[in-house]
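Note that this complex is displayed minus one protein chain, with the remaining chains in position.
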Amino acid sequence: MTVVYPGGVTALDKLNLKINRGEFVVVVGLSGAGKSTLLRCVNRLVSPTSGRVEIDGTDVTSAGTKKLRAVRGRIGMIFQNFNLVKRSLVLKNVLAGRVSYVPTWRTMLGWFPRADKAIALECLERVGIAEKAAVRADALSGGQQQRVGIARALAQRPQIILADEPVASLDPPTSHSVMRDLKRINQEDGITTIVNLHFIDMAIEYADRIIGLREGALVFDGTPADTSEAVFEEIYGRAITAEDKLGDGP
Amino acid sequence: MTTSFKTSVDSGSRAMIVRRRLKRGVVTAVVIAIYVWSARGIGFNVVDILRELPLFFSLLGRMLPPNWSFGLRILPAVIETIQIAILATAIGAVFSVPITLLAAGNVNGNRPLYLVAKAFMNLIRTIPELLYASILVAGIGLGAFAGMIALVIFSTGVIAKLTSESLEAVDTGPFEAIHAVGGNKLELIRMAVIPQILPSFSGYTLYVFEINIRASTVLGLVGAGGIGTVLRTSLDLFRYQNAATTILVTFLLVAVIDFVSTKLRERLI
Partner (left out) sequence: MTAPGNGRAPTDRILRIIRVVGNVLIILIVVAWSGRGVKVDIQRLGRGLGTIGRIIGAMFPPSTEHFGRAVAAMVESIQIAIVGTTVAAVLTLPVSFLAAKNLGAPNAVVWLVKQFLNAIRAFPELVFGIFFVASYGPGPLAGVMAIGVNSVGMLGKLNAEIVENIDRGPIEALEAAGANRIEVFVYAILPQVIPEFVATALYRFELNLRNATVLGLVGAGGIGVILLQSLQFRRWPVVGMALLIVVVAVTVVDYSSAYLRKRIN
């Protein structure tokens, strides 16, 4: 598919990609290479200018509003800036993940069924912060807030998890911790996971499959074993510097 | 070569200074001209004011000492004043919700509707509350009801304007999250808009309540209920000492409400 933003910037140029169920894919590339756009085309937060996105046979690109919302309900998304409602409690933030499963009137009144609250708590437990459920979201550290984001995505019981630079705002030990959580969830639940990263050492460490984007075009698609310094230089279009690596392992 | 460079810099900056002085001079001259035109237009004359000052003080004299016992008799009017303000603020806050949502560009995607809502909001705010009150008194009749409706119109406009502006400046991250999770517009409002905007909305409502109390005290001067009616009657009957008490009570009421409201708003932040 191709994505051209108003203003004429071609974010993605004739991209052709097939991702298999259960894969842990890491997308690398410079800022502006199209990583965010690629991710957002999957759940159509961005609509491709031409081309199609298909998930399990369902055409996402031409889906009507209701269908689109149903599709999005099965796709969990994790954001660089966490995108939590800061003033709301952690549990309420995670319950947002159940919104597409719970009738609208219940959401409006805040009357989530006990079963959904149990799911939310269980997700919090899976990322290890169940005891923070009744705490305001902005009282948590960066790493904990991102875990809430992951819990929210998990609460959707998703088939796919999209993570847009999930660790860019976190320090190295916390970053590895979060990536480990994502990898663990991918392996335990078999959820297809697509992660945008700009640290190549992290990409090599966690990915099953690495996709390299450069100026909107696919320039690499293979396993970490297939990569080398030269490959990354090709993806970035320049020499690799220390800034492209996170360093400080787990 | 160095010398000619220096001269060109000098003349350039000199010209700039002269231009600035000229601009300032012109602006000052224009301002003074406007003032003189206005003052002449209405016949404003400082001499006249000073000459008539004794009238002012004689009036002041006739108002003292205030008739303290009158203070108890106007208590029902004070209560009515407070009630008008409370009711008008509450109803205004409720009415302002749809307008706020429509007038926020990041919540309302419909551009024509957005423009209409914004225009409507600004339109309401150009007319002073008391003007609404006078018109409503002429149309509905004397009394607190007309005054209250006038304040409702005013409150809706102000609360909507302040809240919608806050809303447009709010963090849109949670909006994206709710879209990504598959929420519809209503769910977006409930989960991402309301939690973020509620403190501001409450603060603005309290602020408007303060304004409404002040406005409510003078509604009676145009016949729309509250303590103002007492003031009007006292003055019409030349009972200046009663008027003095009324003014003092008004002043006290406003001061107390301001104090309480400020404390409440502090607790909100």
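Labels for the chains are A and B, by order of writing; each one numbers its residues from 1.
Here is the rule we use: a contact is a pair of C-beta atoms (placed from the backbone, for glycine too) under 8 Å apart; a residue touches a chain by one contact, two chains touch by 3 or more.
Remember, it's a predicted structure, so these values are computed and weren't measured experimentally.
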Q) Hey, which of B:Leu131, B:Ala169 or B:Leu186 is the one touching the hidden chain? A) B:Leu131
Q: Quick one: say which of B:Ile34, B:Leu75, B:Leu113 or B:Ala169 touches the chain that got left out.
A: B:Ile34
Q. Of A:Arg44, A:Arg98, A:Lys132 or A:His198, which one is in contact with the hidden chain?
A. A:Lys132
Q: Using the definition of touch stated at the top, determine which of A:Val53, A:Val85 or A:Leu124 touches the missing chain.
A: A:Leu124
Q.
Contact with the hidden chain only, please: which chain B residues?
A. 34-35, 37-39, 41-44, 48-49, 52, 55-56, 58-60, 79-80, 82-84, 86-87, 90-91, 122-123, 126-128, 130-131, 134-140, 144-145, 148-149, 214-215, 217-218, 221-222, 225, 228, 231-232, 235, 247, 250-251, 254-255, 258
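FYI, only the chains that are shown with their structure count from here on.
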**Q.** Residue numbers on chain B that touch chain A, as the complex places them
**A.** 171, 173-174, 176-184, 186-187, 190-192, 195-196, 198-199
Q. Can you name the residues of chain A that touch chain B in the complex?
A. 43, 45, 68-73, 75-77, 79, 81-88, 92, 96-97, 99-100, 104, 107-108, 110, 149, 152, 156, 162
